[in-house]
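Here the structure comes first, spelled out in structure tokens, and everything after it is commentary.
All protein chains but one are shown at their positions in the complex.
Note that the chains are named A, B and C in the order they appear, and that numbering of residues resets to 1 at the start of each chain.
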Amino acid sequence: MTNEELIAEISKIATEAESKQGFQYVETFVPFAGMHSFMTRIKEDSKLAFDYLICVTGVDHADHMQMVYHLESTLHKHMMVVKVKTADRENPALDSVTDIWPTAEFHEREAYDLLGIHFNNHPDLRRMFLDDNWGYPLRKDFKDDIHIVSR
Amino acid sequence: MKSIISYITEILKGVWTLLTGMKVTAKYFFTPWKHVTQQYPENRLTLKIADRFRGEVIMPHNENNEHKCTGCGICEINCPNGSIEIITKTLMTDEGKKKRAIDQHIYHLGMCTFCNLCVKACPTGAIVMGQKFEHAVWDRSKLTKVLNQPGSKIMEGVKD
Amino acid sequence: MDELKEVMITTDEIRTDEYLINMGPQHPSTHGVLRLLVQLEGEIVHNVQPHIGYIHSGIEKMTESLSYPQIGHLTDRMDYLSAHQNNEAVALCVENALQIEVPDRVKYIRTIMSELSRLASHQLWWCVMGMDMGALTTFFYGLRDREDILDIFEETCGARLTVNYSIPGGLMFDIHPNFQRDVKAFITKFRTKLPEYDRLLSGNVIFTERTKGVGFLSKEDAIAYGVTGPTARASGFACDLRKHRPYSAYDKVNFNEVLSDVGDTYARYQVRMQEMWESMNIIEQLIDNIPEGDYAVKMKGVVKLPEGEFYQRVETARGEFGVFIVSDGKKNPYRVKFRSPGFSNLFTINHIAKGWKIADLVAIMSTFDLVIPDIDR
Partner (left out) sequence: MAFNIYDFTTLTKSIHEGLSSQLSPTATLAIEWTIVGLAYLLFVALFGLFLVYAERKVCAAFQQRMGPMRVGPWGLLQTIADFIKLLMKELITPRDADKFLYNLAPFIVIIVSFLVISVIPFAPGLSTFDFDIGIFFVTAVSSVGVIGILLAGWSSNNKYSLIGAMRSGAQIVSYELSVGLSLITMIILAETMQISGIVEGQREMWFIFKGHIPAVIAFLVFIIAGTAETNRGPFDLAEAESELTAGFHTEYSGIKFAFFFLAEYINLFIVAAMATTVFLGGWMPLHFGDFEGFNQIMDLIPGLFWFFFKVLGVIFLMMWFKWTFPRLRVDQILNLEWKYLLPINLFNILLMAAVVLFGLHF
């Protein structure tokens, strides 16, 4: 499926999502409220069938947090990127997609650990690398004068 | 009866695979002179180090104690972990112009990751990678080195 | 497969108390500082919880204050056995973002180097696999052959492990004049040594008994858990990016994607052994045909990526490695995420090892071919 067809197909099953052709892949922006049902639909739709979650990345933009999901369909071999913005930057929260792709459990734990993004309905949301009383180091306003020396 | 035959063939096959493995190790046991061990400090003289091996950053000087470093500081910018510090001084040329020159090219070997980016970036080719690899010292401060030799000058005709 | 599953011992009749064991952070078979919290009943594993972060080095945070060429040399230190592939991923991502087309020579050399490091990585994996199973001799035979590859690396890249050879825009150096001769000599030699590996370990009845029918991973689970690399291909998940999304010179070579649909420990073992043969095929196809040309494109002194988000996937020895760069147009990236294969692979351990014995847990772990800095990053 070409990227144009993919965009058309996505808009068919989800009207709330806005898709555009990004630099490499189709990029779809989804409002955080409907993200879980959107993700379920794109996985279960037989034409899209995004069954393989490659990578989950949290990005700290100055006024909000953004989660970026790289998805691939092992059947049709097409890829897309789903982006979800959180409403709040200080206490961001999103729905967990662990029940759709089990691998998300650990990628989300990592995002929670490093960026402090809370995932609703996550089965085991604990810190992964760091102590409980550490800050969230990948946030742009994270300060650590002892461990981080910058020139 | 069939099961007994399969039982016995199973055993014999298993033993055969074990014997094949033992043959491999035996081959090496009875050719002990083909060992791969290198006895390191003894073989130092015959040790071959590749020409490109990145052991440390050095600044070659010619016989007149001259180097090619202009003190431009590009290596310092390119170093990912701050192992290089450039201290410059201002010299007066014969025509009475002010000219920047290297005072001390400080190199922290202990922080270096040997990525070769400084050598690649150097516009005059003043620093290169040396092949020395025995850097163990008892005192960490000895790992901080000054690359330009005392009293050295810049070579004629090297400009930044 | 169902018949084999019946071998799994169920102890519903005899129950003892469960107890917890910490395998690691210092344990011979976790291959680094990984801690597995294992819940056991007698010898049978009931639950495995991996605890990671003992050597988390914050590379993703560090990259935010480094320039793009400097990021590459940090990726050497993540999955140190696939150092070249990691370098290549960063280089490809930056080149892709800048829309730079590198010369064919660079592509060929990168492919050869990737395959050489895949061979070296699989050799080390074989050593350690044997050692985990108790056959200590394999360790030395594998290291002996790996030494040749490391010597080739040393000659051309200037380093044996942390090569930093692929940089954005091309290569650090041109290949050494002896490179082609040495690689060909190595391939000829290793083609005679690899059957020896099979005779010593793969065929051994003790080894096959211990691995066949142990630790199943189905294709569906492999996809759902995001398992990649040889581990997933042993379950029938065709995920070889060299084949499906070719980069560098992989579209110019002819090779098979090694697949198995059994999904047990022995299949994972065999897939890696076969991949060594395929890697040698790829190298042989390329080594004589390296085109003439420049070994690097002239890049600006300060590399600035356009604003945007860039993702690059490559196939390392352990699976799919991804680099995700968010750029805001400055010389430092805004955010870099490394999708490491080991991270996703590790967390299936609970799913796979449940119900098997401790000895099987060790065998399953070693077929995952974990490199801990790759997981911790």
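The rule is short, and it goes like this: a residue touches a chain if its C-beta (ideal position, glycine included) is under 8 Å from a C-beta of that chain, and two chains touch if they have at least 3 such contacts.
Not measured: the values here are computed from a predicted model.
Q: Name every displayed chain that the left-out chain is in contact with.
A: It touches the following shown chains in the full complex: B, C.
Q: Could you tell which one of C:R35, C:K61 or C:K357 touches the chain left off the display?
A: C:K357
Q: With the full complex in mind, choose from C:R210, C:R233, C:R335 or C:R377 the residue touching the hidden chain.
A: Residue touching the chain left out of view: C:R210.
Q: Contacts of subunit C with the missing chain: which residues?
A: Subunit C touches the chain not shown through residues 9, 19, 21, 27-29, 43, 130-137, 139-141, 144, 200-201, 204, 206-207, 209-210, 357-360, 362.
Q: If the hidden chain were put back, which residues of subunit B would touch it?
A: Given the touch definition above, subunit B has residues 11, 18, 21-22, 24-26, 28-29, 32, 34-37, 39 touching the missing chain.
Operating definition for what follows: only the chains that are shown with their structure count from here on.
Q: Examine which chains touch each other and state the graph shape they make (line, ring, star, complete, other).
A: Topology of the interface graph: linear, an open chain of contacts.
Q: Quick check: how many Å separate the C-alpha centres of subunit A and subunit B?
A: Distance between chain centres: 41 Å.
Q: Using CA atom averages as chain centres, what separation in Å is found between subunit A and subunit C?
A: The computed centroid separation for subunit A versus subunit C comes out at 25 Å.
Q: Can you list the subunit C residues in contact with two or more other chains?
A: none
Q: Can you tell me which positions in subunit A touch subunit C when the two form their complex?
A: 22-25, 27, 51-55, 57, 59-60, 68, 70, 74, 77, 81, 101-103, 105-107, 110, 114, 128-130, 137-138, 148, 150
Q: What residues of subunit B sit close enough to touch subunit C in their complex?
A: Of all residues in subunit B, those touching subunit C are 13-15, 17-18, 20-21, 23-25, 36, 50, 52-54, 74, 78, 80, 113-117, 120-121, 129.
Q: Residue numbers of subunit C touching subunit B in their complex, please.
A: Result: residues 66-67, 69-70, 73-74, 77, 137, 140, 144, 147, 151, 154-159, 162, 164, 167, 172-173, 176, 196, 199-201, 203-206, 208, 301 of subunit C touch subunit B.
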